[in-house]
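Every protein chain but one is kept in place in this view of the complex.
== chain A ==
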Amino acid sequence: MSAKKLQTPSQTIGPYFAYGLTPGQYGYNFPGIVDGMMVDKNDEGNVVQIIGTVYDAEGKSVDDAMLELWQNDGERRLFGRYGTGTDEGNKFSFTTVKPKSVDGQAPFINVIIFMRGQLLHSYTRIYFEDEETLNATDETLNSIPEDRRKTIIAKKEDGRYVFDIYMQGNHETVFFQL
């Protein structure tokens, strides 16, 4: 048996992360490492905007969540971060390029969700409504009961993808164990 070290326990991000983790977005005088613009608007790839809202168990929009997006399709490695405390309706907004399919899997973007009231962060994935063919054969999507699958498929509305996150309730988003 190797001497395995115990993991440092996770603790909540709390309500006061903005000036440390998303300072530019919230107007604090400290340079952030990253924001919601994962690519330049003029990027030559398939630039997409993804917006959405995080809802708690009572259906209230969460105004102090922080989301991180990560995607790696072997060609592009992109990372973004956005808090839900600045935009109207407590929305988040990311601009990125749509990832390509890897190994025949449906394209997706990883999402990490942090907020007050979460002692451990949550992981989910954003799939895309207009990838019907790959979505239909994707092993991970097919392992999820059909009525819940739609909770992680972004809808295309007005040229943008909309991806709302429900922490609990009838529409509870599928969260992953990584």
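Observations on the model:
Operating definition for what follows: a residue touches a chain if its C-beta (ideal position, glycine included) is under 8 Å from a C-beta of that chain, and two chains touch if they have at least 3 such contacts; residues count from 1.
We take it that contacts and distances are computed from a predicted model.
UniProt lists the omitted chain of the complex under the protein name "Protocatechuate 3,4-dioxygenase, beta subunit" (options: "3-isopropylmalate dehydratase large subunit", "Iron-sulfur cluster assembly scaffold protein IscU", "Protocatechuate 3,4-dioxygenase, beta subunit" or "Imidazole glycerol phosphate synthase subunit HisF"). If you put the missing chain back, the residues of chain A touching it would be 2-21, 23, 28-31, 33-34, 56-58, 60, 62, 64, 68, 70-74, 77, 79, 85, 99, 102-103, 105, 108-110, 112, 114-123, 125, 139-140, 143-144, 148, 167-168, 172-178.
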